[in-house]
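One protein chain omitted, others in place.
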Amino acid sequence: MSMTMGIVVLFVKMLAVLAVLLGMAAYMVLLERKLLGWFQLRPGPNRVGPFGLLQPIADGLKMLLKEDIIPRDAERLLFLIAPALLALTTLLAFAVVPFGPDLVIGGQVIPQVISDLNVGLLMIMALSSIGVYGVALGGWASNSKFSLLGAIRGAAMMISYELPLSLALVPVVMLSGSFSLTDIVNAQQGYPFILVQPLAFALFFVSAMAESKRVPFDMPEAENELMAGFHTEYSGMRFALFFVGEYVNMVLLGALTAVFFLGGWHGPFLPPIVWFLIKIMITPFFLIWTRASLPRLRYDQLMHLCWKVLTPLALLNIIVTGAFMAG
Amino acid sequence: MTLYGAIFYLLAAIILAATALALTRRALMHAVVYLVNAFFATAMLFYLLGAPLPAAFEVIIYAGAIMVLFLFIIMLMGVKDGRDMDAKKALAVWLPPVFLGAATLAAGWVLITAPAGAKEALPMARATPAELGRFVFDRYWLGVEAVSFLLFAGLAGALFLGKSGDEAGKTAKDGQGGAA
Partner (left out) sequence: MIVPLEHILLLAFILFLMGAVCALARRNLVMILLGLEVMLNAAGIAFVGASLRWMEMDGQAFVLFIMGVAAAEIAVGLALLVYCWRRSGSLDVNVFSRLKG
């Protein structure tokens, strides 16, 4: 493949992924509101377009037209870049997610992943740890008590839960022998890892729920005690960026769960990309379901769960997996 | 100068500028943010120099854990100003570091200029994570154990320091987060 051809293919792939992601994030908001409505025996949004299908577009337009308020005592630069940091890191993580097996078009092999890094899994971890800055700096720069409290809670919670999150993925790396997400999916040709690693899956899922700062782990933005936590002072499109970050993060967690535990694009009958999209949607559905059914955890319960339950279990799981693989 | 050479000089400039800005800031929060930039550029430098695994860990550990901990402590204590108190004793404060700095520079200059024939540019090479992991656990398994003991000692120490203060429970958790 020539150099220019490669660059064109790369740009097409990036554009496609970006468009699909932003579209999915917008409609994830609608899905969440619809599902929450049905869980609570009400119809959900149904005014804009058939079944409320145009609601995300109306929301987006509204956000764009709202005034962008910057508090007088805010740290201007940090306040401005914090939402972008959060949205950017989540979007970038999709650069290493494989959407399907290699395509062959006109004799050219085109992998359905933007960049198959051999440290792909670590890059996702790195990006998610950079994402903490979006929360912490956004809350601190607003110069508001609610935001600061939300930022402190968010920073502590997110670095704590990163530990069980990454430890839960160690057995997956041990079984597949690679950090590359494509290799991990290929290693699940016969059976998905959820069958051999149910504990790791449970640990990953709970930690991922905490990483996405959603109910029951939404301490940083607890509405009824902190108003909106770290994004209290944000308005207009910057507030929307925080939202885009959160919903893209939901899609990302769905994609990661699919890649690490559900066998990625592998599946009978349907084409690989369809299987992958179906598997992506499983996790967001469960996240919305838990939001509709569980109350919020107290802060000390949250830390207890992380340090005294999840982390030891994850370490134990690694030891047991290692013993099985060696024996 | 090759393309990779140009990238190296660009990254080096970013690292030096960000570090210099970080270390001269008055506001602690700004210092931390600049230093995060420096660590991020360092990670890319590591990747350029054929060390993808250390590059990933540079971001995860330095930028993602250590610097967040600094940020956390600064936010928790509510200190905004990192200004130095005694402007009067400026000479006494600055003389030792300047002297040490000059000595280090001299030693560095000797070290850099001494080995003749090492002027050729370095080739591109890459150690895959699997190779490096196998190498570390083959050759330096004792070191890995030592570091894990050190981390455990750090955890215990941070926990003890947090507990022996006034509000025991609150900072004990910070200590735990730090040692991890």
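Letters A and B mark the chains in the order given here, with residues in each chain numbered from 1 onward.
Assume a residue touches a chain if its C-beta (ideal position, glycine included) is under 8 Å from a C-beta of that chain, and two chains touch if they have at least 3 such contacts.
Computed from a predicted structure; not experimentally measured.
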{"item": "Chains on display which the left-out chain touches in the complete complex", "value": "B"}
{"item": "Chain B residues touching the omitted chain (full complex)", "value": "2, 4-5, 8-9, 12, 15-16, 19-20, 22-23, 28, 31-32, 35, 38-39, 42, 45-46, 48-51, 53-54, 57-58, 61-62, 65-66, 69-70, 73-74, 76-77, 79, 82-86, 93-94, 96-98, 100-101, 104-105, 108, 111-113, 118-125, 127, 131-132, 135-136, 139-140, 143, 147-148, 150-151, 153-155, 157-158, 161-162, 164-166, 171, 174-175, 178-179"}
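As a working rule, only the chains that are shown with their structure count from here on.
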{"item": "Averaged-CA centre spacing for the pair chain B and chain A, given as whole angstrom", "value": "28"}
{"item": "Contact footprint of chain B on chain A as seen in their complex", "value": "75, 78, 117-119, 122-123, 125-126, 129-130, 132-133, 136-137, 140, 148, 151-152, 155-156, 159-160, 162-163, 177-179, 300, 303, 307, 311"}
{"item": "Touching residues (chain side chain B, partner chain A) in the complex", "value": "29, 33, 36, 40, 43, 52-53, 55-57, 59-60, 63-65, 68-69, 71-72, 75-76, 128-130, 169, 173-174, 176-177, 180"}
